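Here the structure is laid out as structure tokens; the discussion comes afterwards.
What you see is the complex with one protein chain gone and the rest in place.
Going in written order, the chains are labelled A, B and C, and every chain counts its residues from 1.
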Amino acid sequence: MTIHVKFFASLKDKLNLEDTTVEQANTAGQAWDIATDNADRPSNVLVAINLEYAQFDDTIKAGDEVAFFPPVTGG
Amino acid sequence: MTIHVKFFASLKDKLNLEDTTVEQANTAGQAWDIATDNADRPSNVLVAINLEYAQFDDTIKAGDEVAFFPPVTGG
Amino acid sequence: MTAQIIKHIFDPWQAIAKHQEAANLSQKFGATATFVGTMRDFNDNADVSAMTLEHYPAMTAHYLEKLIEEAKIKWPLLDVLIIHRVGEITSSETIMLIACWSAHRRASLDACNWLIEELKHRAPFWKKETRPDGERWVEKNTDGL
Partner (left out) sequence: MTAQIIKHIFDPWQAIAKHQEAANLSQKFGATATFVGTMRDFNDNADVSAMTLEHYPAMTAHYLEKLIEEAKIKWPLLDVLIIHRVGEITSSETIMLIACWSAHRRASLDACNWLIEELKHRAPFWKKETRPDGERWVEKNTDGL
């Protein structure tokens, strides 16, 4: 299985990660751990699965897109 | 003493009165009675004395401008 | 801070843009909230082709200024523009606009919202509608729903 993983904004800069893929992740949290090589997860990190806000322990399946980003600041 | 009395909108049409003056009125209500020749006062009539909302029993003095009008409908 | 009562047709978006430019607010304001009221061709289930807006000139001007002053006390506003038509108005013409400028969004949004309700309830304007069966004074404002 392949999961697409994206990072945005300050998180992208801090982790020096933007687009990557992981294999064998069952939850968004596992995708974070694998993609970031077990980096600490800041408490305010948000996660989206397939363009919808989700939780870190939500399950993911092959082909899903998981995104991690800091609080949004548009408008 | 001279009190200036004005009527607006549907009240002006109904009473066929627009600008007039009355003498010897001590309150806005008396100005109504004299100016309209004791016409019935619809329950929703508003009154302003010198451009400020007022009550019918508020006192008036020489030179005051008293206006009577229906509920406002601008905006 | 400006309140205008006008008899001629006007474009609300041009009026806002022009006022904003003239007011030289650049780089100070971060938020603009506006409300524009437009003449519809029906009201209260009847066709309305035109209307006439009557006002009490001295009191109307006084009340628009008073509302702006009260809004400035309640919120940190950088500028306010109110323009209200009087006289003959035909379908799809702009009746009035309120625009509020502030540094942050809540002041402009809350003030604009407050100003339209206060204007509706306190500013002396009266609408007379032209309907197929003749002219009719609007008896009271709706609750906006």
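Just so we're on the same page, a residue touches a chain if its C-beta (ideal position, glycine included) is under 8 Å from a C-beta of that chain, and two chains touch if they have at least 3 such contacts.
This is a predicted model, so every value here is computed, not measured.
Considering the complete complex, the chain that is not shown touches A, C.
Contact with the chain not shown here comes from a single listed residue; of C:106, C:121 or C:140, that residue is C:106.
Contact between subunit A and the absent chain runs through residues 6, 8-10, 13, 44, 48, 51, 53, 67, 69-75.
The set of subunit C residues touching the chain not shown comprises 11-14, 16-17, 26-41, 91-92, 103-109, 112-113, 116, 142-145.
As a convention for this text, only the chains that are shown with their structure count from here on.
With centres set at the average Cα position, the gap from subunit A to subunit B is 71 Å.
Between subunit B and subunit C, the centres computed from C-alpha atoms are 26 Å apart. With touch defined as above, subunit C holds no residue shared between interfaces to two or more other chains.
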